[in-house]
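Shown below is the structure under consideration.
Here the complex is missing a single protein chain, while all its other protein chains stay put.
A and B label the chains in the order they appear, each numbered from 1.
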Amino acid sequence: MSDRAPIYLDYSATTPVDPRVAEKMIPFITEHFGNPASRSHPYGWTAEKAVENAREEVAKLVNADPREIVWTSGATESNNLAIKGAANFYAASKGKHIITVATEHKAVIDAVRELERQGFEATYLVPEPNGLVDLDKFKAAIRPETVLASVMLVNNEIGVIQDITAIGNVCRANNIIFHVDAAQATGKVVIDLETLPVDLMSFCAHKTYGPKGIGALYVRRKPRIRIEAQMHGGGHERGMRSGTLATHQIVGMGEAFRIAREEMAAENERIRMLRDRLLNGLMDIEETYINGDLDHRVPHNLNISFNFVEGESLIMAVKDIAVSSGSACTSASLEPSYVLRALGRSDELAHSSIRFSIGRFTTQADVDYTIELLKNKIGKLRELSPLWEMFKDGVDLSKVQWAAH
Amino acid sequence: MKPVFFDHNSTTALLPEVLETMLPFMTQQHGNPTSRHVFGRNTRDAVEQARTQVAQAVGVQASQVVFTASGTEANNFAVRGIASNLEASQLLISAIEHPCVTRPALAMRTSGWAVNAMHVDENGQLKMDDVSKKLNSSTGLLSVMLANNETGALQPVAELSVLAKQHKAYVHTDAVQALGKIPVDFIALGVHAMTLSSHKIGGPLGAGALILDKRVDIQPLLLGGGQEKGLRSGTENVAAIVGFGAACAIANDNLSAYQEHTLALRTQLEAGLNQLKATIFGGKSTQRLTNTSFFAFPNVEGETLVTALDKAGFAVASGSACSSDSNEPSHVLLAMGVDEDLARGSVRVSMNMQNTAAQVDAFLVALKQEVQRLKAMTAIAA
Partner (left out) sequence: MAYSDKVLDHYENPRNVGSLDKDAANVGTGMVGAPACGDVMKLQIQVNDAGIIEDAKFKTYGCGSAIASSSLVTEWLKGKTLDQAAEIKNSAIAEELALPPVKIHCSVLAEDAIKAAVADLKSKQVGSKEAA
């Protein structure tokens, strides 16, 4: 066991705050305090100016108008606000059917389930085995009363990029409000909301080197999209979202998104190189399976199943690297990843998956260390594994009659 | 000269010792508390420590604390969350609640709830005889703030809970303005839910909490990853939560010093205000928060006075910060039966430990000048 801090390869769970972001935030948490909604004194004014600058930076990263950006406490709130807010607003005129995908983040799935309890109907599209949505299946799910579709841009577990241009065009043609969860996408893929046929898009800061506790929802102005507020109060954010805003966190999100805009092209190349190195190293190991399409995928993510090795013991074995088995948000439970199961992976392979997510501060040495560690530990666990022994003896495990337990 | 901040009911400066506790979580301690690796375990431990600190500040168990992003969210969560899991009946709120209680309460009308306001007297305190008139067996939920943000008037929440219990109704109290200013004891108050906020007590923006009686069945506002035992999904704002916890611990330790200090300043301020013939709202000083003074001068427009004072270097509020986009007179004063013109002239000074007697003296000098100048202008205009 080593005493060094584990190598962080869990950037999809959360990223460290970039030191440049922290530097921008700290003055606003010490000197420039003030409630940005307080109009009557300069404490409030300084805060308001900083908030508006940050709004511009967020808008610029995704080529939107700053007036289309509404602050929230994070992507979970953005997703809840977009889905419940739009569905409730347009239900009366359009209908009560929603389309989403089985591999969406829980915040989307659970918001849709809540609407089902309120009398909406929902279709949860099962993606192809590579994790991508089949456009024809999407079209087939549309009904005259389909009011809303929600499809994420980049999947948090397997990193695949959905074709939201194609899906959005279908939505436009059918007068369906289209929401996209882009929490995992900012700084990783180019987002141009001037051309993308998207009506609502969720963002958060802490997956893009900004602070936790702050996010945003893009709400299109032309054509104007309306949402019903989910949080009522002082009428902040043009009535769409109430609650005093944390100026330093907003400033942090703005700075994080500015850095992302300026550096993402170079950064993604470097990360792609590291990912390929990791991929090549790990694919040397027998019986490994990549989860999710490798081409339509952000370079930051590698999700691999190691056959004949149990998931939890695998996580224990690799405790010198910080990775996730399944999404961070569900890893408290022992259920196999619902995302991998939706791709048709067996429970065993879903259990034995590791999500490696690479980021700004990952080095080549980190990757090399990880490859060696995995080769060593997988070998050791397989030596312990009766399944591996049977596989090596040529036993077809699918034909074995397992003792019920 | 740095302006003097007299608007501490709106927000407070982050305490340096609170910032100290937060900095590690704004930089190197970055794990997602849900992650099982050491990065996640470290931030999880920090969140749980803060939960204990918040719990101790109001005398509950840590497991009764649900962290939210703000007091606004906690109020929305309490009112909508509790009402949504009850059969539609009567929802009673006081006439002086913050909009983040009033608006979600009114929104419950679409689900069949009857929403009624309980009146306050001329001092801004809940009229218990009106409560008795309106409270009945078809009342599901009451929400009354513990201390009013504008007048600082303390509300008889414990008394209200006793009455509510007879009718098996739930009681929520918004204790955002009370925390750190008066002793707040969740159990003694007999409430089922209580809202707290970090940035009013020297903690950071971005953290609030709803304290819950374990018997309360509440529906979450935010669904998703299942954080906060499924009651509030979303990655925890670790730095803000840690700061909130630290601020609660400090507020708890400093409570008597705070009350002594702010009461002395307010006594000094109100002696001066009386000389200037101001009308002071909110009743006897013992029935108000020690830090709050809400007053008006006849024939002086509050917004104009606030702007003038701002130029003179004093940050004060007219009405609540959250509604200062509008020029409507304070709904709290109107509920107290204050004349609309006088209400339009209202100014709120809210102090804390960082204010000094010298600041109050300087403020009274500036106030006298500005009031005389504005009155003279009004006289000319007339």
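Note that a contact is a pair of C-beta atoms (placed from the backbone, for glycine too) under 8 Å apart; a residue touches a chain by one contact, two chains touch by 3 or more.
Since the model is a prediction, treat every value here as computed from it, not as a measurement.
A.B. asks: What are the shown chains that the omitted chain is in contact with?
C.D. replies: Every shown chain touched by the left-out chain: A.
A.B. asks: Which residue, A:G119, A:P144 or A:P386, contacts the hidden chain when the whole complex is considered?
C.D. replies: A:P386
A.B. asks: Out of A:D192, A:E262 or A:E312, which residue would touch the omitted chain in the full complex?
C.D. replies: Here the residue in touch with the unshown chain is A:E312.
A.B. asks: For the chain not shown, which residue from A:D163, A:E348 or A:D368 touches it across the whole complex?
C.D. replies: A:E348
A.B. asks: List the chain A residues touching the unshown chain?
C.D. replies: The missing chain touches chain A at positions 1, 308-313, 316, 334, 346-348, 351, 383-389, 397, 402-405.
Note that in this section only the chains that are shown with their structure count from here on.
A.B. asks: Just give me the whole-number Å value for how far the CA centre of chain A lies from that of chain B.
C.D. replies: A distance of 35 Å separates the two centres.
A.B. asks: Touching residues of chain A toward chain B in the complex: what are they?
C.D. replies: Listed in rising order, the residues of chain A that touch chain B are 5-6, 8, 10, 13-17, 19, 22, 25-26, 29-30, 33-35, 37-44, 73-77, 79-80, 105-108, 110-111, 113-114, 204, 206, 211-214, 230-236, 242-249, 315, 319, 322-324, 327-332.
A.B. asks: Would you pull the chain B residues touching chain A in the complex into a rising list?
C.D. replies: Within the complex, chain B touches chain A at residues 3, 5, 7, 10-14, 16, 19, 22-23, 26-28, 30-32, 34-40, 69-73, 75-76, 98-100, 103-104, 107, 199, 204-207, 221-227, 233-240, 303, 306-307, 310, 315-318, 320-325.
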